[in-house]
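The following block contains the structure, expressed as structure tokens.
Apart from one protein chain that is not included, each protein chain of the complex appears where it belongs.
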Amino acid sequence: MATENIIKIKNVTFTYPDTKQPAIDNISFNIKRGTWTAIIGHNGSGKSTIIRLINGLLVPDNPEEASIEVDGFELNNDSVWDIRNKVGIVFQNPDNQFVGATVADDVAFGLENRGVPREEMLKIVPEAINAVGMADYTNSEPSSLSGGQKQRVAIAGIIAIKPKIIILDEATSMLDPEGRNKILQIVHQMKKEYGLTVISITHDIDEASLADQVIVMNDGKLIDQGSSSEIFSQTTLLKKLGLDVPFFEQVKDMLLERNINIPKTVNSEKELINFLCQLNSNK
Amino acid sequence: MSIKFKQVSYIYAPDSPLEKKGLDNVNFEIQDGSFTAIIGHTGSGKSTLMQHFNALLKPTSGQIEIAGTTITPETSNKNLKQLRRHVSLVFQFPEAQLFESTVLNDIAFGPKNFGYSEEEAKKVAHNWLKKVGLPEDIADKSPFELSGGQMRRVAIAGVLAYEPEILCLDEPAAGLDPHARKQMMNLFLEYQKAGHTVILVTHNMDDVANYADDVLVMEHGQMIKHDKPQVIFNDRSWLQQHYLDEPQASLFASKLTGFEFSTPPLTAETLVQVIEKNLKE
Partner (left out) sequence: MSKILIGRYVPGNSLVYKMDPRGKLLATIFFILIIFLANNPLTYAIVTVFSFIAVAATGLRAKVFWDGVRPLVWLIFFTSLLQLFFTVGGKVYWQWAIFAVTSYGIENAIYIFIRFTVIILISTVMTVTTMPLEIADAMEWLLTPLKLIKVPVDKIALVMSIALRFVPTLFDETVKIMNAQRSRGADFNNGGLITRAKAITPLLVPLFINSLETAVDLSTAMESRGYRDDNGRTRYRVLQWSKFDLLDLGYFAILIALLVIFRTH
């Protein structure tokens, strides 16, 4: 069960109307249940388009050959609502996804859409609000909340519907560092508590390095896929694609340029620091 | 002609139940031609402070001397054009201010407001279009056809085009990918090197370490520190006490035991230099 793929994407191509270049160009990949996957790529590389295909907001150009499977359901017209029950998305702009007039109303929105009886909502809504630490703001209006708080409410709205997958679509890019850390901390906790699968689409290298698996996209194509240390050690590739390189990798590269030999096995900040300290004490 | 803030306070919604102190007796002087970073948490008064630089907000008490103008609580809202020509503000996500039918017209909007002739305005607009790294063939396109990153650059070009002596930026690189971010920050560094003052409001301590030569720290509407970045980032316990982050380089250095650093390294380059020196000694 643990190794089963919760998302299977095969041969998917998608072109936006009025454009020639496909935004997604024949992409295939799998995501394992209960893992954290980061999708990185510069703006316009197609990473946000991918998630809109996963929950059926967009439809592939080639429905014949393409297949998208989410938690055992093949995505089609009949299954799209079932799939949306399994996938919650936190979008980039905190304001533009806050539908309700108050925090409680917004968290209830997804439940209302699914016809959940009111008695159940009265139980679920406060629980979800509590889980993201927003209990003091239950009746607050969105205009009195910070961006980070609004994103926490968006997460509460998602866990209220008990999904299998949570997708962060650049959800922290408009927040200050405090807000960003809080959101990541909450998603981590939710992942553990509810056994969620997390996909985060991000520029933030710290956010991406939290992932078990990293997918690199460029111009609609999947360039590489691997563990975060496998991906982030390819500093030349990342730089070529205009992507950030983790700080310790930058330091490692610069030390190598200065002829300080660092073994290939050094693949994390901790390992690099340990190595340097040892080198220094042994000199 | 430095920038001087003398006992500047600002109160939001005075005499109402929502009354709130925005700035609390702020005093400082910023030298001409500096690259000054303003740091502090959300709600610390950074944005309020920034809006005082070109009199979008006027102090409730105190006075500001900037670009040959003195702003006091009594300053009239009329005749602020000269001030705003010399001191310009770029807010977060400035692409939201684009409105003209073509990219070129949008960049020329500011210059025309500040007295450039139609012809001159078009000329500087063209120049700055290139300087911010945009392809020339987009000049006659609608700004709304561009990508987000390009729109951001058009908006910035629209401010740089009338070459304000003092350029204030609020998180100008927020939401950009790393490559675009670096290009943008370098553009501002060049602008400073060309003899202008740049003021940067930011949360990003690496940008502070890499670009700024002067730092103001805000907290609860007060300015709690004003010094060089080397000095600010030298005091680790003070930073922690005020919940401020460190640049990655000095954070990395702090984890290296047995190494000697005379001051915390602010950039990756200095970090690596000192590591090398330590290893070779």
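As written, the chain order gives the labels A and B, with residue 1 at the start of each chain.
As a working rule, a residue touches a chain if its C-beta (ideal position, glycine included) is under 8 Å from a C-beta of that chain, and two chains touch if they have at least 3 such contacts.
Quick caveat: nothing in here was measured; it's all calculated off a predicted structure.
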item: Contact set of the excluded chain (shown chains only); value: A, B
item: Residue, one of B:N77, B:Q241 or B:S262, that touches the chain absent here; value: B:N77
item: Options A:I9, A:V125 or A:L168, residue touching the unrepresented chain; value: A:V125
item: Residue in contact with the excluded chain [from A:A23, A:A104, A:I201 or A:V251]; value: A:A104
item: Residue among B:F5, B:F114 or B:F233 that touches the chain left out of view; value: B:F114
item: Absent-chain contact - pick from A:A23, A:A38 or A:I161; value: A:I161
item: Contacts of chain B with the absent chain, listed as residue ranges; value: 51, 54, 56, 77-78, 81, 84-85, 88-91, 94, 96-99, 109-110, 113-114, 144, 158-159, 162
item: Interface residues of chain A (partner: the chain not displayed); value: 52, 55, 57, 81, 84-85, 87-89, 91, 93, 95-102, 104-105, 108-118, 121, 125, 141-143, 157, 161
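Here, only the chains that are shown with their structure count from here on.
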item: Inter-chain centre distance, chain A versus chain B - centres from mean C-alpha coordinates, in Å; value: 30
item: Residue ranges of chain B touching chain A (in the complex, touch as defined); value: 41-42, 147-149, 174-180, 203, 245, 248-249, 252, 255-259, 268-269, 271-272, 275-276, 278-279, 281
item: Residue ranges of chain A in contact with chain B within the complex; value: 42-44, 146, 170, 173-174, 176-179, 203, 205, 242-244, 247-248, 250-251, 254-255, 258, 260, 269, 273, 276-277, 279-281, 283
